[in-house]
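One protein chain is absent from this view; the other protein chains keep their places.
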Amino acid sequence: MISDPLLQQSSPVLEEGSDDDQLLRVSLGPQHPSTHGVFRMNVELDGETVVRLKPVFGYLHRNHEKIAEGQTYLSSMPFTDRLDYICPLTNNWAYAHAVEKLAGIEVPERAEYMRVITAELTRLINHTAFAGFFLGDMGAWGSALMYAFREREKILDLFEDLTGARMMSNFMRFGGCRNDLPDGWLERCRALVDNYEPFLDEMEMFLLGNEILIARTQDVGQLPKETLINGGITGPMLRAAGVAYDIRKVDPYGIYDRFDFKMPLGEKGDCYDRLMIRFLEMRESLKILKQAIKDIPEGDFIAPKAKIRGFKPPVGEAYGRIEGPKGELGFYLVSDGTPQPYRYRVRPPSFVNLTLLEEMCVGLDIADVVIILGSVDIVLGEVDR
Amino acid sequence: MMLGNVEFEMAWLAPEQWPRLPQHLVEWLVALCGLPEWLVSIAGWFTSAGVVVGVFMGLFALLSLIERKTLARVQNRYGPNRAGWFGILQPVADGIKMLTKEDIVPAKADWLLHLLGPVLIVIPSILALGVIPYGQDWVPVPLELGLVFFFAVGAMTEIAVFVAGWASGSKFPMLGAMRAISQMVSYELPLIISALAVVMMSGTLSLPEIVESQGGYTLGFLPQWNLFTPWGLSAGVVFFIACIAEANRCPFDLPEGESEIVAGHMTEYSGFKYALFFIGEYLGLFAISALGITLFLGGWQSPLPIFDFLPSWLWFFAKLAVVIFIFLWIRATFPRVRIDQLMRFAWLCLIPIALLSLPTAAIWHYANKANNDIVAWIATMPLVLIPWVVLTVLFNRRLSPATTRTYHFAE
Amino acid sequence: MAIDQKLADDLKSQGVHVTSFEQLINWGRSSSLWPLQFGLACCAIEMIAATMAKYDMARFGAEVFRPSPRQADLMIVAGTVTKKMAPQVVRLYNQMAEPKYVLAMGACAISGGPFKEGYNVLKGVDRYIPVDIVVPGCPPRPEALLDGLIALQKKVKGEKLIGKDRVRHADPNGMAEMPVPEYGPHDLQPPMNPEVWKPKAKIRKEGEA
Amino acid sequence: MSGIIDMVLASIRAKVPAANATVRTNPGPSGQDSLMVAPESVADVMRVIHDEHGFDFLSNVTGVDWPDPALAEKVAVIAEGDADAEGDAKADGEETPAECGFLEVVYHLYHTSERKGPLVVRSRTKDRGEGAKIASVVSVYKSAEFQEREIYDLYGVIFTGHPDLRRILMWDEFVDHPMRKDYVAPDDYEYEPTPHAAVIEKAAQHYPAPDAD
Partner (left out) sequence: MKDAKHQEPAGKAGKWTIPGYGLLQGLFVSGRNMVESYYKKERCPVIQYPEEKADISPNFRNFPFLCYDGDRPETGLRCTACGICEKECPPQCIYIVMDRDENGKAKKRPKVFDIDISVCMNCGICAEVCPFDSIYMDGQYEMATDDRFEKLVLGLDRLAKSTDYHMQLRPKEATAVMEKRKAAEEKKKAAAAARAAKAKAAAEKKAKEAKEQAEKNADDAKGGTE
């Protein structure tokens, strides 16, 4: 045990017996219907108003980083699927991107297009499911979630055909993708993309005008832009507050600079804007998908020189990041020249996005806490790793 | 067939009289045995109560299945269809499971109150069902002050919910109980005030007479139900919304609030006590919808004169089905409101509209006396429209910034 | 209690269904397995998918996900149980009312799965609570979960409620409460519950058949 | 990239001379060079970077364990060529006790509006025991709060000035720092039908004569 005086000086929040004995201390989670898994919040309530909120992590700490440091670079690829288990393909891409940076690998053009297509489909899955879960947090009886999962199943069928698994795709390789697109896959994908827009229209009609939803989400959980940036918030949450920061635009990776798409920006950054931004982003994703499906060239799906077995990157370190559906997903790798990474670190967007949870929630209702947490869009596999 | 003092009549076999047939038969049989008259009437009361309880228990079982199937259909699924033909035995399976499940009383709970909670929630619902006129001749207990009785008994559920939440000795039930008390007490007001308009117009507190007063048809086809009058429309809408809140249904199911406070006051209940909550909730839903139908939808009156040949109780249950379906539909669609919004909605929106419906009803009454419908409509419509106009303006100006939200696109 | 099977079959062919009280109770229980709304990790998403439109677990009467353990019959352990989470899982199990069933879904819940080398990962939830059905896969398809549910229904239907070989929860002395492990300085204390965890220790040296 | 680093380096040397700032070039193809500063002045350095250079977004904070300092010198931290920095690096090297290793914290910073980055800043603790202390940057970048707690939990780096330094991923009673290279996982061997090296050793301890019967 480290006996440092600094540690004894624990946070004032946890001190018992202060003058707020009248507060009701409630522990939301780790098993709670709307904590998206095993997240836990220690909430102190004055009536129903939140006075303090301390998140407790670690209930899904699966030691991903430690395990990855003990095995080869390739073996970590299937583990990345299980980080943010709603959108495995972007995780794959982020990891492959970091390793490619570390080892200086070029990716063939067709593989880049395949990556863009799969990543944007993943973004569709994530944002659609987000809308469903968000409504679930608000107490709707699952209809939105059901419609979201109905469409998700269609995309998962595509993924299953392409990668061999519904969720845990393990698809990207250092220097490309594992296999080529199956016959007729692009046509199915195009049909899906064309049919997605009516579905989005229906969802928007179902949700966005709903007065109860408006009353519940507007002016809830908003913070100034500067605080959000300082708190490391990324992704749709940041853009909802009006900060034009999308890694696909500001630090283009892959071939994103070739596509014509825009960053939707909100003004207030409350929960309603976060929902709305995700809907607008889905439409932008559809635009990217249409272009990518049209332009995808023939060629190699993996760099011919890429090594599957016995891969050893040169000595060095690299931080690679991509715009995941939830925000900036980064991988920091240190190589000492052996087949195993010396240090393997995931910069998970949903973990860092929780930094400002307390600031957003204090002074609001317990019901607002639930929807603010929902609007952050966390996945515990990624928060606790 | 002249035995005892009850005579068998062939009229009992008419469809209109079917619901009372058991009561008649029991009375007849008891009298046949030569038992005294007071025993005959007691036997009759018990039978008629048994019919009501039996019918609504059956409907409860059916509704619990229909609810799951309707939700499933809204959500593009089939719903339960394995237990029995078309899943018809699903409620039976649920019942068997609930009955044979362990009953847990938490260590910190007050065992007596913990037991009383679910019992207290079922009793008032059944009592309230007793005063409703289900058919022309089918009023289990024809009370003079039926409406007062209904509200008096209905208020007991609030206590039951609070007892359940408090007795569980844990935090989420306590939060649920507090929510339930504040919500139900606030929504009693619009509920009663809007019912008051009906009482004003019909001049009676007896529910059968209120139904009688809604008989007849304007122009030969438009039924003279209270809902189809200007004051009735606004009072009816308020009543319907308050109904949802009183029955703790979505979007006002805050005491249960699954995503926030786990299961509210029911969190610590297992086995059959939990099933009792379920029963109480559904019977309460039946009772309050039945009252709504009685007050605003003409009770057992048929909607068109040509359907008068159908038994009146059939019409009552058809209307009940429609109202319950709307409840289900709403539940499948809407998210839940927040507690402060709920309260503000009751005090700032529903109660003013309900209060406004009282003078509207008065004006309608006097205008109607001149036997001129058009004058009555013209005289009352402004009063009905005012709240909606005010609401629309307020909503667009202040309450709904969605109309002013803009989103930009950046490169 | 038991009914002569042959007689019952004969009657059934005549259109008369005969059942014993035991069979009726077991049928009721198996047709109304309400799961606990409790998702741990990746498998939880497939569990949700199994209740959704395409697979529709509701057909088996098992879509009523109860958020409170008191009202749930079935605990679907869907995902990695970490050591930090394990005491809570055991507590939830204890809070459930009898009869209660546990379905371990996915590799992590069964054995720790791919994460079994982790320092914070419990190597199988059956170290602390008895597991009735395991569904392998990482994650199992929703169909596989339904397959597991059907297997559990079969198991429930075959339970003996009286007699010597009756099931645990029909026995008044049946152990319903599992001791909750405590957080220790290095590991959970105790690391397993020997009452529940009885591995058939088959140990081989590397390179040995 | 080097342009930013040189600019930042100059101002840090002027403003925070105690930081002993040097540039370390990255031997790998990624070319992400880093800025090495002294552990006790990390917060001051960050303040300068934040206020004067506008790097408003601290993306990633992470720890690295170097029980073997020779390896650390080999990997990722080749000192820059110019004489000034070389001297500093040497001084730095002398400070580091060669035998006990050290813990390192790496920060990745970005400039959101000018779209610059990453600026990699790193700092090393004196040793891996009592002296594993680094100034916390939470006062400058709120986003470091949970990440620093995570590094404290998994590596045992104490961040001086952190508002709420508790364990975050493991439970509070836990005493080890599991991401360190020399951490030994608790011995919870169990049934494993497909054993490999580490498991077999543990199995042998649990069941002294596994095949005795």
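Which chain is which? They are A, B, C and D, in the order written, and residues in each are numbered from 1.
Following the convention adopted for this analysis, a residue touches a chain if its C-beta (ideal position, glycine included) is under 8 Å from a C-beta of that chain, and two chains touch if they have at least 3 such contacts.
What you see is a predicted model; the values in this text were computed from it and never measured.
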Omitted chain - touching chains that are shown: A, B, C, D
Residue among C:K100, C:K116 or C:H169 that touches the chain left out of view: C:K116
Residue of B:W45, B:Y78 or B:W377 in touch with the missing chain, whole complex considered: B:Y78
Sole residue of C:V90, C:V131 or C:L161 that reaches the chain not shown, by the stated touch rule: C:V131
Touching residues on chain C - with respect to the absent chain: 53-56, 59, 104, 107, 110-117, 124, 126, 131-138, 140-141, 143-144, 146-148, 150-151, 155, 199-200, 207-209
Chain D residues touching the omitted chain (full complex): 113-114, 191-196
Residues from chain A at the interface with the omitted partner, ascending: 71-72, 74-79, 143, 147, 150, 153, 157, 160-165, 168, 170, 178, 182, 202, 205-214, 243-244, 262-265, 276, 280, 308-309
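FYI, only the chains that are shown with their structure count from here on.
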Shortest walk length in steps over touching chains, chain A through to chain B: 1
Label of the chain whose CA centroid is most distant from the centroid of chain A: B
More contacts between chains, B-C or C-D: B-C
Chain B and chain C: spacing of chain centres that average the CA atoms, whole Å: 39
Distance from the mean Cα position of chain C to that of chain A, given in whole angstrom: 31
Residues of chain A touching at least two other chains: 32-33, 58, 61, 63, 66, 146, 150, 384
Sites on chain C at which at least two other chains make contact: 52-53, 67, 84, 117-120
Touching chain combinations (by label order): A-B, A-C, A-D, B-C, C-D
Parts of chain B lying in touch with chain A, wherever the complex brings them together: 71, 74-77, 171-172, 174-175, 179, 250-251, 253, 257-262, 331-341, 395, 399-402, 405-411
Of all residues in chain D, those that touch chain A in their complex: 26-30, 32, 56-60, 62, 64-65, 71, 74-76, 106, 108, 112, 115, 117-118, 120, 130, 141-147, 154, 156, 158, 160, 162-171, 175, 178-179
In the complex with chain D, residue positions of chain A that touch it: 1-2, 4, 6-7, 10-11, 13, 57-58, 61, 63, 65-66, 101-104, 226-227, 229-234, 243, 245, 250-251, 313-321, 328, 330, 332, 334-337, 342-343, 345, 347, 351-352, 354-356, 384
